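Entry: subunit A
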Amino acid sequence: MAINTETQKLPEIKPLKSRFRNALSKYRVTITKSCNNCGLCVTLCPYGVYKAGSKKPRVIAEHLCLGFPCKEKEFYCVNRCPEKAIQLTLNPAFEILGDKRWSADLLASAWHMAETGEIPYQGLNYKTGNSGGGFDKLRFIFPKEKGPDLPDEEVSTAIELNRSGDSRPSVTIQVPFYFGGMSFGSVSIVTMLSRVKAAAALQTFCCTGEGGYPEELIPYDDHIITQIATGLFGVREETIKRVRIVEFKYAQGAKPGLGGHLLGDKVTARVASMREAVAGTALFSPFPFHSVYSVEDHKKHVDWIKETNYRALVSVKVSTPSDVDMVAVGSYYAGAHIVQLDGSYGGTGAAPDIAKKNIAMPLEYAVPKVHKFLSEEGIRDKVTIIASGGIRSAYDMAKAIALGADGVCLGTADLVALECIRCHHCESGRGCARGIATTDEELTKLMELEWATQRIINMYLVWRRQLIAILKRLGMKSVTELVGRFDVIGHLDYIKQEDLEGELEL
Partner candidate 1 sequence: MDQKGLGITRAILFCRQLDPDQDVNRRAIEKELGSQIRFFPLPCSGRVDPLYLMRALESGADKVYLITCPEGACRHREGNLRAKKRIAYTQGLIEEIGLDRERLELIITSAGDRKTIDELTRDILAREGVTSSVNPNDADIEK
Partner candidate 2 sequence: MMTESRLKNVLTSGKFAVTAECGPPKGADPEVVKSKGKILRDHVDSINVTDNQTGVVRLSSLAACALLKAEGLDPVLQMVTRDRNRIALQSDVLGASALGIRNILCLSGDHQSFGNQPQAKGVFDIDSIQLIQAVRKMRDAGEIIGGDKLTGAPQLFIGAVANPFADPFKYRAARLATKVDAGAEFIQTQCIYNLNRFKEWMGLVRDLGMADKVYILGGITPLKSAKMAEYMAKNVAGMDIPEEVINRMKAAPATEQRQEGIRIAVETILALKEIKGVHGVHIMAIEWEEAVPQIVEESKLSPRPQA
């Protein structure tokens, strides 16, 4: 199968500061009263932590400070300050940032990448979180001998989404990811548009989620996946005709088997009109589709889309029950081009904690299970498997691909690039206090579209660079070579460095 690897020019990185006055950081830098404003620290620090001030320098970018390891450097301001007026301490706030999956280090890393377009240098763990299992215990095994050092341009990160061999068009994305559905209503129009614009710039796709197709999105039709979910909110034939990929959402990983629920507070007049509903009323997406009673119904469902839009690919998004492999096979036979496996770590919307924690299996189990089963059935090459729900880093992405996915679908990470702090309160009241997952007018104003778009682009360009570095270390020239390579990945509980031929990355 031919993959269109011709990369059009990817966008540039443009550094963009935090929207907030004080960025959150691992370290705190304080200038005490004894400062005589000699300005030495301003000139010493290569990271731009300080800015000259009229009474004393201002600490404007603690988050860029190298921290304690800086002690070894000759520009270590704490030692060099003639008045010993600089204090460097750990930031106690860092202890409560994030959660086990999205650790403070991961959050700060994502912010750093989105801000600077660079890999963090402050000693932050940008590869794994603290969940104690799954991705966080999986490691790459790199060959000991280094292969030839290819230029980055010669490594392909493109994947083809239509592998079925049917008459529908080929759809290639230049990066092995697209952005998952976050409905208008769950996030603000600014958030939605920035993701769509970033997807267009990165030559990939962004899904609308279930909540309609706001007209601001029309210029980006070619980079949009429109979603049909159980509530059918905002689903219209003309929007289905508009796009190149249509997605059925059977379930979502955060609340498998439960349907959706948009609280009344977030249903503003605009949200309501988009969803053909009444403002201020809570909106439920039922579970499951009320027109799908059986596998046959499932196929008919897919056929409906195929009839409506002759060129569209069909994606089926499912969660990860014990029989997810059967679901994937069934979806393939029903005519799906893409099967998206959605794990429970993602999702912006409200979900009962009991569901997120307990219902359905972790993504790390589901992906290899499906990959193996489809391979055994001999149809693995005919369908695109996309993993989603909790991909936090380029490393998670690469691991998911090694476990058997063709690519990944992202959501939460985009929001983190927009300075989501993962407080888990996007569901209630006025929504996100940081103006990302909200429909509140005042809170929406906290973020500008251009800023948001570029932050997402910046972060994902870093991810792409990191992916290329991983592929190169593995001696691969294309991300498609990584798919299902169980041999290049190991689990810390089952593998020991001394038993390996390669180098286990710790």
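The candidates were selected such that all candidates are chains of the complex that A comes from, given by their letters.
The criterion applied here is as follows: contacts are C-beta pairs under 8 Å (C-beta built on N, C-alpha and C of every residue); 3 or more make two chains touch, one makes a residue touch a chain; residues count from 1.
Computed from a predicted model, the values in this text were never measured in an experiment.
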Options 1 or 2 - which one, within this complex, touches subunit A: 1
Residues of subunit A defined as touching candidate 1 within the complex: 28, 30, 87, 89-90, 92
